[in-house]
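Each chain you see keeps its place in the complex, though not every chain is here.
Chain nomenclature is as follows: A and B, assigned in order of appearance, with residue numbering initiated at 1 for each chain independently.
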Amino acid sequence: MLNVALLGYGRIGQMHAENLFNHSKFNLLYVYDKNYKLALKSKNKFKNKVITNYKIALNDKKVDIIFIASPTPTHIKFIEESVFFNKIVFCEKPLDLNISKVKACIKKLSKKNPKIQLGFNRRYDPGHFQLKKDLKKKKIGILQKIIITSRDPAPPPINYLKESGGLFKDMMIHDFDLCRFYLENDEIIELSATASSFTNFYKKIKDHELASVTMKSRKGVICVITNSRQSSYGYDQRVELFGSKGMLISGNQNTNQTEIYNSSSTSSKKPYLNFFIERYKDAYKNQLNDLAKFAKKNIKPRSVFLDGYKALELAENANSSFKLKKVIKTS
Amino acid sequence: MLNVALLGYGRIGQMHAENLFNHSKFNLLYVYDKNYKLALKSKNKFKNKVITNYKIALNDKKVDIIFIASPTPTHIKFIEESVFFNKIVFCEKPLDLNISKVKACIKKLSKKNPKIQLGFNRRYDPGHFQLKKDLKKKKIGILQKIIITSRDPAPPPINYLKESGGLFKDMMIHDFDLCRFYLENDEIIELSATASSFTNFYKKIKDHELASVTMKSRKGVICVITNSRQSSYGYDQRVELFGSKGMLISGNQNTNQTEIYNSSSTSSKKPYLNFFIERYKDAYKNQLNDLAKFAKKNIKPRSVFLDGYKALELAENANSSFKLKKVIKTS
């Protein structure tokens, strides 16, 4: 059993706690949250200890893994301290909103050869990952295009949104990462971004409601990402890989597999699973399988620290492209 | 060019006239209808001659084909006379409602070795026929089940209905025939029928609103047919072939290939093509290709006189099974 200290017990932290508790390879030893009362709620459910200072976990030699699900600005600090204490780290995305801070962290930790898994959950989704496997098996020949549609059902609360770092860093970061996931050894060399808003709200907070980014890889693969902060029909998550010999699609998941037919329409399906905790339920569990293998057998997980950095870099470039109205060379 | 005399210029006759006119192998020479005024309407469109007596066509040596699209009770008479005049015959389904009359006709014509194509349009549908081809290619191994769903959008006018011979002979006859089409050399040996009605109307005219028939073939194939006289979501026409190594489905056709997504449903498609003239548009055309090859090269069409007789026999057995509440041995 791997002993885990969970830092952060908000919405996503609570989900991780439950998954860790139910996973046969993990023992949820500690839960920490700045909000102690919130953290206390975990105790009854998962029989874990609740700590008022996360350093207790760092100093406890029984702890194998520091699991970071706290607010973004604390990520780098927690990572650095955990690595210093020789802990294995799992960290939620994004690493940070400030790329300089991430670069500095890379430098600082470079000699430690740290074990850090990054929470890019979509890489662990059974459907999205199936595409990766089929791609490797050459089921569509040579990859030529990646088209990702990603639409949230509704924007997050305004307070979150203001601190989010903007659509490219907060939301599209997942899609930048997915493109890199499928491109594997190929590299993105060009990027062009556009964005727009239909309500003044987004303009006021200097963010966007809709955005689209087009990228090109060294080999010539064209990647198109399109995002929306609001989608009336639910959480829309589609990946299309187009190759010389075929096309692969990873589609959406409906609430259930029923259809209705009547005088106005046929084959009407249920709304989509809503929201990421439901849609990526299996992905979050699969992520833990990778973490267990990473900790026990040193098998590299699907996403690591560097992937967090690279995706952030693309998000930075998207912001530049949008402002400068030009194509950005990304490497 | 094959010269054709069309007998009957009702709804289905008009469609045949147009298809014959547009087909490169046929010349629509004569149109006859008991209602002369109705027949006259064809003239302007198709430049054909309109005749007041169908015998003119029979006596004209230029006429190759007698195309029968007149009311059911006239079919046998027209067939017999046409064969007597050595014409090739195309006849709409059903042959007749009275099976004795059909048997007598078979006897009468037995020495003439007549060329008679029967208008079981579904055999010529690209989808339904694709299944036949895939079945022959052993794409699903050994055929084990045939499941046919056939639902009309709305019942025909009451006057038609009263004379129709009842659901089994009028509507399910197509499905009996389709089963035989897929069974090929295998033979139906048992049949059991049930039916019901949700309005008094059908009971009054001694007919049914809904029916279902289960049959078994000599080899053990189970065939299930389910029919409805009314379907709120349109003309529902599905065939499912289940085999030892797979399943084939021939599905419905929507008005167009668009979908709508909103807060209450996803992937909603348009209603189905409505009604048989639209749904089986290509089938009616393909039927003529068979007719041309039958006339010119003596290649047997997908459906002939005997198929009309066999389907009628099954319909008779369905009526018996329903009345007697038992399984009928059909051979």
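Convention: a residue touches a chain if its C-beta (ideal position, glycine included) is under 8 Å from a C-beta of that chain, and two chains touch if they have at least 3 such contacts.
These numbers were taken from a predicted model, which means no experiment stands behind them.
*Asks:* What number of copies does the complete complex in this structure file have, with 2 given?
*Replies:* 4
Basically, only the chains that are shown with their structure count from here on.
*Asks:* Using the average of all C-alpha atoms in each chain as its centre, how far is it in Å between chain A and chain B?
*Replies:* 57
*Asks:* Would you tell me which residues of chain A are touching chain B in their complex?
*Replies:* Interface residues on chain A, with respect to chain B: 232-234, 252, 254, 260-272.
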